[in-house]
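Removed: one protein chain of the complex. Kept in place: all other protein chains.
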Amino acid sequence: MSARPDAATPPALEARVHVRVGRGAEVFALDAELTLERGVLVLFGPSGAGKSLTLRALAGLVRPERGFVRVAGETLFDAERGADVPTHRRGIGWVPQRDSLFPFRSTAENVAFGLPRARRRVLDAELRTLLDELGIAGLAEARPASLSGGERQRVALARALAARPRLLLLDEPFASIDRPGRAELWRLLRATLDRHAAPAVFVTHDADEALALADRVVRYERGRSGKDGAPREILADAYPLSLDGAVVEAGGAGLALRGARLAGPAGALPIAERGRVRVALRTPPERPER
Amino acid sequence: MGSGARGDSERPITLAAAASLRSALPDLVKAFQDASGRPSIQVSYGASDALRKQVEAGAPIDAVLFAAPDDVDALIAEGLADASTRRVIATNRLVLIGPRDGPALRFATLGSLPAAARVAIGDPRSVPAGRYAEHALRALGSWEALAPRFVFGADVAGVLAIVRRGEADAGVVYETDARGIPDVRVLDRATGAWAPHVELVAAVIPGNGGAEAARRFLDFVVSPRGRAGLAEHGFGPPADAAP
Partner (left out) sequence: MSTGAGFPIALSLRVAALAVALIGPPGLALAWLQARRRYPGRTLVDALVLLPLVLPPTVVGYFLVVLFGRRGPIGRALEALFDARVVFTPAAAVIASAVVALPLLVKTAQPAIEAVPDELEEVGRSLGLGPASLFARVTLPAAWQGVTAAMVLAFARAVGEFGATLMFAGNVPGRTNTMPLELYAAWQAGDDARALLYVGVLSALSLAVVLLAPRLAPRAGAA
């Protein structure tokens, strides 16, 4: 999925940062290096590895000790040159995990919050389209307290996008949404980001989520970011088996694939290179707790 | 005066006196005790109103010495004070005082002060010195004109404090109060037809056990020795009072 970098357009994000937080015995040090040409970069790893901290450094909510941050070619932070653009001038969208809607404002007012006053007064066509895209047009007058978790995060997303950010940062935004709702949100997010051509950095510890959303994945471990790569590569160990093939038919009973290959730790097994194989997917029932 | 009956010599008597007598009264009390061997005399100083209220509330006071007739006469009308013992014990004068480094003014020229200036007087509603000041200024015809400039002190000491700090350009107090205060100077004395007659009036409050001894003390106060003691502190003799 990594296309050749276009020499005329600078990458959406280039960053290398060294961040220290905490004091005395509780110091946490992070070293991260990220590049994103375009699309969605997922930061994947266990909790506490430094993914969120990286995001905060990109947003300017935390000041790195060393390094630089460049978004769309513009330097937002450079320790050596003493450059540090404050958050409110970085043109960066921020979607945290929860509690981020302004409780004293309706959905429409939340979405328009970052816009100039003239556009805040009346919802123009552009904003209405955005609300439609995210399926929240009917909730325009509602207050955050009356919205479900999924609805709230959709509003948060609309709000960040309405301000036309150069880079969108999402910190585990769907972590508190239950699984059935999440798949729909992944689909919605990808479609929206693609339509707006908005580059994004997405933090998660859920491999399925990473796979569903990422163009590139960077793996985090204990305060360091690893190299970035295609999702399948980086997440391979999360999925011991993979089945690849061209989907020629999809239905209630499963998929029909041509040129299918089954790959796993032991190697790859070609199945139905010329013909078709029908694959039925069944998830085992939940084992009851004892 | 010789030594009186020893019957009530053990019982201390309590006097309620206006604040303006605070410097003069201790000397008189001491002289009286030396001459007659009387037991301790306790004096409670305060604003005449407050003291009157205490008497009305039944406080064990044997005699009152107030800065104006009003409160004494009120007590007599209420039957609390003995009318036959009522007497003027001294007279006083109003003076205009000002801060040491302030402008030279007279009662008649107070109207020349700028609007932002302040003149401190006792609150006429509760301080006799304030009532006398109002009387004087009304007689001079300048009360209404001066109205925006007044600051009310809760008592004469309050007025003195205000003027000493220089927060007011002038104040009205008793002549006896202005004596010996380093930061103020006396600018003018209230003499003339418009000047009020300040009378200090006293009376015995019977029924608290010290009436006899209190009467004897008041006799002493108006005696020549008593009057001399008061004069030393700037009070005028009772004879100067209006008929």
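Note that the chains are named A and B in the order they appear, and that numbering of residues resets to 1 at the start of each chain.
FYI, contacts are C-beta pairs under 8 Å (C-beta built on N, C-alpha and C of every residue); 3 or more make two chains touch, one makes a residue touch a chain.
Here the structure is a predicted model, which is why all the values come from computation and not from measurement.
Visitor: For the chain omitted from this view, which of the shown chains does it touch?
Guide: A, B
Visitor: Just one of A:Gly24, A:Gly82 or A:Pro103 touches the chain that is missing; which is it?
Guide: A:Pro103
Visitor: If the hidden chain were put back, which of B:Ser23, B:Thr109 or B:Ser126 would touch it?
Guide: Looking across B:Ser23, B:Thr109 or B:Ser126, the contact with the absent chain belongs to B:Ser126.
Visitor: Using the touch definition from the top, which of A:Gly39, A:Gly67, A:Pro144 or A:Pro199 touches the missing chain?
Guide: Final answer for the missing-chain contact: A:Pro144.
Visitor: Name, in rising order, the residues on chain B that touch the hidden chain in the full complex.
Guide: Listed in rising order, the touching residues are 47, 49-50, 53, 116, 118, 123-126, 134, 143, 147-148, 150-154, 162, 165-168.
Visitor: Spell out, residue by residue, where the missing chain touches chain A.
Guide: Missing-chain contacts on chain A: residues 59-61, 86-94, 96, 98-104, 113-114, 143-145, 156, 159-160, 163, 165, 169.
Criterion: only the chains that are shown with their structure count from here on.
Visitor: At what distance in angstrom does the C-alpha mean of chain B lie from that of chain A?
Guide: That pair's centroid distance is 88 Å.
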